[in-house]
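A single protein chain has been omitted; all remaining protein chains appear in their positions.
Note that the chains take the letters A, B and C in the order they are written out, and that residue 1 is the start of every chain.
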Amino acid sequence: MRIGVLTSGGDCPGLNAVIRSVVHRSVVDHGDEVIGFRDGWKGLLECDYLKLDLDAVSGILARGGTILGSSRVRPEHLRDGVERAREHLEQLGLDAVVPIGGEGTLKAARLLADHGLPIVGVPKTIDNDIAVTDVTFGFDTAVGVATEALDRLKTTAESHQRVLIVEVMGRHTGWIALHSGMAAGAHAVVVPERPFDIKELTARVGERFEQGKRFAIVVAAEGAKPRPGTMEFDEGGKDVYGHERFAGVARQLSVELERRLGKEARPVILGHVQRGGTPTAYDRVLATRFGWHAVEAVHRGEFGMMTALRGTDIVMVPLAQAVETLKTVPEDRYTEAECVL
Amino acid sequence: MRIGVLTSGGDCPGLNAVIRSVVHRSVVDHGDEVIGFRDGWKGLLECDYLKLDLDAVSGILARGGTILGSSRVRPEHLRDGVERAREHLEQLGLDAVVPIGGEGTLKAARLLADHGLPIVGVPKTIDNDIAVTDVTFGFDTAVGVATEALDRLKTTAESHQRVLIVEVMGRHTGWIALHSGMAAGAHAVVVPERPFDIKELTARVGERFEQGKRFAIVVAAEGAKPRPGTMEFDEGGKDVYGHERFAGVARQLSVELERRLGKEARPVILGHVQRGGTPTAYDRVLATRFGWHAVEAVHRGEFGMMTALRGTDIVMVPLAQAVETLKTVPEDRYTEAECVL
Amino acid sequence: MRIGVLTSGGDCPGLNAVIRSVVHRSVVDHGDEVIGFRDGWKGLLECDYLKLDLDAVSGILARGGTILGSSRVRPEHLRDGVERAREHLEQLGLDAVVPIGGEGTLKAARLLADHGLPIVGVPKTIDNDIAVTDVTFGFDTAVGVATEALDRLKTTAESHQRVLIVEVMGRHTGWIALHSGMAAGAHAVVVPERPFDIKELTARVGERFEQGKRFAIVVAAEGAKPRPGTMEFDEGGKDVYGHERFAGVARQLSVELERRLGKEARPVILGHVQRGGTPTAYDRVLATRFGWHAVEAVHRGEFGMMTALRGTDIVMVPLAQAVETLKTVPEDRYTEAECVL
Partner (left out) sequence: MRIGVLTSGGDCPGLNAVIRSVVHRSVVDHGDEVIGFRDGWKGLLECDYLKLDLDAVSGILARGGTILGSSRVRPEHLRDGVERAREHLEQLGLDAVVPIGGEGTLKAARLLADHGLPIVGVPKTIDNDIAVTDVTFGFDTAVGVATEALDRLKTTAESHQRVLIVEVMGRHTGWIALHSGMAAGAHAVVVPERPFDIKELTARVGERFEQGKRFAIVVAAEGAKPRPGTMEFDEGGKDVYGHERFAGVARQLSVELERRLGKEARPVILGHVQRGGTPTAYDRVLATRFGWHAVEAVHRGEFGMMTALRGTDIVMVPLAQAVETLKTVPEDRYTEAECVL
């Protein structure tokens, strides 16, 4: 068999582990050939690829990033490219394509599968917001990086009697905020799923100071927003010169909490550091298993599906299901984690 | 309500996180009182305890070890102590006891529950060998520590053209060996569930050298053993002076592989470092959830049960089920992870 | 003897290690008594202190922050408080005070010493900008944290073909930027000591892309500024509503480089994470040695001095010398590290 693989969308620790696993399983066990498209869907559309043999994937298991490069492609661009993709597959003699990516990539994968192309997807997102899989690789690393930062910040906040508002990734869901906040013992967590009440947040933090505590750590998912009308809130965008304005929830909360509490409050924005670098052991194992099962699905001819973790098992689920809804944090997880507002 | 908590058995990252979680949930949300027995079951039998309020558990979430201490108690000792335990519970006005421990502890917990004592267990083992729960806290940290060590050892083995045999924990099961071996890209893994054939192992490693590779990493669970009759194997024990003899699978394999392959082979025994120190974010979240749900079970009067992870949910399962069998690595996990012999 | 100790100024990994070392050396070896003033000079001026015995410092060696708390005190405030400080020393029967702090603290220490108070200082700054000592503790940890972040960011930048501008601490000196930039192999570093030319920086980064590289990492010390007149530059401050404006060199450079290069450029601001959390082994050893030698100086009656590292030795130097000039990065270090503009 001949299999093509590509990585698309934002960076995510574990991409290389999937690529390596696909190559190992295909080449060593099935005697397949594998090629990698460069820079995501772009490589497929432009027939830009490299051969992936064992040497090509040697030493990449623990490396962050993706040796194939990535890019974002506009959906309409891909829609127009279905036939081109089909031609390239034929031209290259490919029996299957394994795209590794997040929501956008999986939607694109579904589109191609719906047009009859032999696709087996592998879900990828540090945000953990893909439905039908318990977890996606990259999430554990992102939570680990955020938690380590929170551990460090806690001692500083304590010694210097401050409120620190730490912005973590999560534009649409609060998974990273929830898990890193629980892991580090944050005193309040705000998430996109639940617009927060600034008064409630202020009260929560203020209470700590009244109890004689000298600091507080607030974790804010980047997509967290105040309940409409409760707080002036700048959603960012460009300034009058067309420059980015660098607003952001942590910065605005720090100004607001400082004003309301009369305590020094400072924002910390963890940023891209959460999605780069060497994956945790957990993510490497999950990514490796996803790669293995994707190849098996290819060999069974199970197309239009993607790999998913259910309990301790890897199963195949229809791409159609995966992209229907975003997996937001369910209510009972908030109940458990009392730090969430 | 009044709840007693204790930690028993070997060290495991996340014990303090459970204790903290039990106290937080009980004290803050239910207005309960919590006490902690010192040094495991011993504390219960000897009525040795301390009060656990919020201050007592402040700052322990990320700390390794257990603020309550631990010890191993012989089963017959506990059997004889059931009535004493009951008296102490009455004397202290306890509505429930939450023991946190591994197989032995959960068996003891079951014994007490069978005698009508109000017990809610929390499973704990770095070995991940407790049935009925997908994972136990401590396992992720142990795998993480082992993987980090393997990452470091790989560069050394490569530069210096060596075979390194790395012994990881796992007396009865190969979970840590399997996961750390997969995560680090080990070239061979031997586990207790499958007695290995030394010739096959030698062949596997030898093949690498024939292909021009200059090194190999073998991961050996401490309980891995050769197939009977295939290799002289020293199961340890005391020497003639009554001193421990310090045999061990990695040391014996290094002698054997060096002899058979004519390549430098060296053992590395990771040891206790795998079960100490700060837990990973994953383990802190799991431990915190276990503590929360244990308190809820107490308040619902669900005794004789223990917390378990199933997929992404925490559920309660009968203690009786938990201790029936050891959770060994299933065959299909070996098939996936081709590194396992 | 009776010794008072205090920590003052911004957070710095290793403060607790010094406190512990002072207590160990004093109490165990000399039979002294030690007290700790709360929240820096404030504690001395307000006679707010706690007893520091061996139990009080147990387990703090590896902990970030300071168990004594810290605060900043305005110089004039302290100037007015010299007599009050003297009275409190007499009242408490103190033979010496050991202030641990940065430039401001050491200036204050010198002031008190000049007025005849028995002071032995210990220098502290993550910025490494104190003259007369080769290194200060905290610096190694800050560089380590920044380097780890840069390692992570590199893979992301590479996979996603971006310019990342990473802002590290260093308001007046470029030590952290230089060392972390060298350690992580940054492609350009800008520092306060050398106002940069935005055209030169653009050219440097642009060259990489011309050579076929797909990404670049720029490290910017927070105090780095463009040569006057070469680039619009917002030095921060408040906006018209009195809110902080959150300018910053990395954000402005990312806008500017994106505009000039036509490549995606993103800022990452590491922030407080560099000054919190557990110190590296290097910093713990240095901090411990500083504490030990400070106690010895007290016992020899060498007042008005502070500890300093010279080569591998700890020596005592006059406080007066220490605060004369800031230790900026010397020219030859720039020559060596070709990444610095």
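What we mean here is this: a residue touches a chain if its C-beta (ideal position, glycine included) is under 8 Å from a C-beta of that chain, and two chains touch if they have at least 3 such contacts.
The model shown is predicted, which means the values in this text are computed figures rather than measured ones.
Trainee: Shown chains touched by the missing chain?
Mentor: B, C
Trainee: With respect to the chain omitted from the figure, which of C:Leu52, C:Val73 or C:Val143 is a touching residue?
Mentor: Reading the full complex, the residue touching the unseen chain is C:Val143.
Trainee: For the full complex, which residue in C:Thr66, C:Gln252 or C:Thr288 touches the chain that was left out?
Mentor: In the full complex, the listed residue that touches the missing chain is C:Thr288.
Trainee: Against the chain that's been left off, what residues of chain C make contact? List them.
Mentor: These residues of chain C touch the chain that is not shown: 20, 24, 28-29, 61-62, 134-135, 140, 143-144, 146-147, 151, 179-180, 182-185, 278, 280-282, 284-285, 288-289, 292-293, 310-312, 336-338.
Trainee: Take the complete complex as the reference. Which residues in chain B touch the chain that isn't displayed?
Mentor: 7, 10-11, 15, 39, 63-66, 69-71, 145, 149, 151-161, 164, 214, 243-244, 246, 251, 254-255, 266-273, 275-278
In this section, only the chains that are shown with their structure count from here on.
Trainee: Among line, ring, star, complete and other, which best matches the way these chains touch?
Mentor: Basically the chains just string along in a line.
Trainee: Could you find the chain whose CA centre sits the greatest distance from that of chain C?
Mentor: Of all chains, B has its centre farthest from that of chain C.
Trainee: Measuring centre to centre with CA averages, how many angstrom lie between chain A and chain B?
Mentor: So the centre of chain A lies 30 Å away from the centre of chain B.
Trainee: Based only on mean CA positions, could you tell me how far chain B sits from chain C in angstrom?
Mentor: 41
Trainee: Which residue numbers or ranges of chain C touch two or more of the other chains?
Mentor: Within chain C, no residue touches at least two other chains.
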